[in-house]
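With one protein chain removed, the remaining protein chains of the complex are shown where they sit.
The chains carry the letters A and B, assigned in the order they are written, with residues numbered from 1 in each.
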Amino acid sequence: MIEAINLTKKYGRRTVLRGLSFTAEKGRITCLIGINGAGKSTLLKAIMGLTPVSGGDIRIDGSPIGKGLYEHVAFVPDTLTLPPSMTVAGSLRFMGDFYRSWNPKRAAELLDFFRLNPSDRISSLSKGNAAKLNLLLGLSLDTDYLLMDEPFSGIDLFSREQIASVFTSDLIEERGVLLTTHEVGEIEHLIDKAVLLDRGEVRREFWCEEVRQNEGKSVIDVMREVYQS
Amino acid sequence: MKKYAIAAVFAAFIVLVIGIYYVQAAGERNPQFRLVATEGDAKEADSLVLWGWYTDAPYSERVKVSASGSRYYGELSYFGRMKEEFIHNVPPIDRLVRQYPDFMREDRTADYQDDELLVRVKSDPWFQADKADATRGLAFDFLDKRTKRTRSLRADLPENAAFNGYGVIDVQRSGDSFKVAMYYENLRAGGTRGTPEIRIYDVNPENGGITGSVTVDSGLQPADGQELILREVQSYDWTLPSGYLVLDASLMEVRKIDETESANGVRASAAGQVEVERRLVVYRYDTGTVDVVTLPVEPLNEQTRESLYRVGAEVLRIRLSSESAVIQGYGLGDMKLHYEKTLSARDLQAESITQSVAGPNRLYLLLQEQDRPAVAAMDPEGGNIVFRGEAALDDAEEGKSASPLLNNLRLYSLYMRE
Partner (left out) sequence: MNRYGKLALIELHRFWKVYAALLAMTLVSQAGGFFYHLRTYMNGVHRQMAERGFRTYQEYREVFRGGETFHSFVSFAEPWFSGPVVLCAAAMIFYVFFIWYRDWLGKNTFIYRLLMLPTERLNLFWAKLTAIMAFVLGLVAFQIVLLPVHLWMFRQIIPPELGISESIFAFVRNHRLFQILIPGTFPGFLVSYGTGLMSVTVVFASVLIERSFRLKGLFGAILYAAACGTAMLAPSFSDRLYPLELFWLRFGIGILLLAVSVALSWLLLKRKITV
């Protein structure tokens, strides 16, 4: 379980996260929802140790974050963070060189599935292909958790469908997934848990199926309630 | 895999190239020389170090040559360069720095030493811009050689409005007090000088009080248009106790030397200083008496240089040109001329005389033979040449022809190695 406990983060005088707490369970898909600037990206980066927090605690399966984190938690950032001159094949080699948890067989399968050309340079990839490669790099690590920052943003429809199909496959099954989006509509049917953020705080954290059954509301309904109050 | 190989080759390239370069650089040496005796006792050369330049066009390198071989600045190790004062060798100071590094750290000067004490005296700067009333005084630093304890003392000097500059020229110990000889000068605007003065103060080392002062009278009084120049005649190691203060007093007159008139009636005249009278003035610290010897005045031409040295118990006056050295020896004890010798370069088996240098008990003449530098040593007590030596190629340079290499060597001065 990924736990965020009372996280605060300031950028200069601006407070981006205010005493934020939530959990993301293993084997479930948790979605952080909020408008741009609500602190979603920052939160993911903080969990991944890519930015320090001013206060609070982060725990992965009970332990604080450290060097060993990266073999257990994979992160798919909102852009493909690789050097422009690197090739697709080169990026797979890079990952394989450094991560014990790299699964080359799965990587090869995904390469096929996404129809990516190994000799293409990163700089020449279309937005859709870049997002697919990004996801490939994250999925090909045998990690317990997978974090994704805006995986669908700015992607063409067909690529989006391809990516969405991955969510329902066995590639995701046992892992804990934490993703952010500001467009809930398309993935509402995929997510197990929703965490609604507003100005650095958690406004509401709930299990989607529960709310649908008990209150008869969709996630978007809850969002409307929460953000318009 | 290819990347690893290229990186490994790159690393190997760096290590090999740089390593080989320095191994080879260490092996390359300039010709090695040695000072060999050609006349007299070879022991005279034991502590002599001659220094100058070795020129192998287009480069010149600083080099020192002695009886045990040569040392080039470029061949010193990294640490050697830091330890060795290759340019300014003042052996009495070098020795003191070695023996008493902490005392000498403060200032690399010293004025007096005996078995018990090492003393340094500094006068307050004459011009103290930040003070309304400048202090005139002496700062003493004492080192007890046995206990290694140091002590400082201040002595205030009486103000003297007639002068605008001063300095310490000699310090001697007299029983329990110290005698400090001071040089007072008056430099006027326009470069002319007022009459300088030598004063000797008695200083009480316990409280810095001035208990007495005398003025050393040279007996020369400059008239209008004349200037008196006073200089101390130093010995090799001025810190050693001495019963004498030796001064070179010279009365100069400004005279018109030449006058010309050009075609259009413009007059130009050249004036210069001409020596009118010359004296050796010796002050004896124990009796307080001043003895004077008048030195013959001889005009200098452009090629001749004159120097006065104290070597042992003699005062030597040397007039040096590249062809000859005229040496007069005056006894400090009896103030008489003991000898006058004229040595030509040929007498010394050389083509020219380069330089004269005083040692603790020898006068050295640096010479240039036809194809190599040489040196002659003269005993001041009688003016006889007791040693001659020349630079020769070291045994290690067997097989090489000596002459062209030695011809590149020019030795300009020497010092005594401690």
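As a working rule, a contact is a pair of C-beta atoms (placed from the backbone, for glycine too) under 8 Å apart; a residue touches a chain by one contact, two chains touch by 3 or more.
Just so it is clear, the model here is predicted, and its values are computed rather than measured.
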Touch with the missing chain holds, among A:60, A:122, A:135 or A:179, for A:122
Against the hidden chain, chain A presents residues 12, 45, 48-52, 67-71, 75, 77, 79-84, 94, 97-100, 122-123
Interface residues of chain B toward the undisplayed chain are 3-4, 7, 10-11, 13-14, 17-18, 21-22, 24-26, 28, 56-59, 74, 77-79, 82-83, 97, 101, 105-106
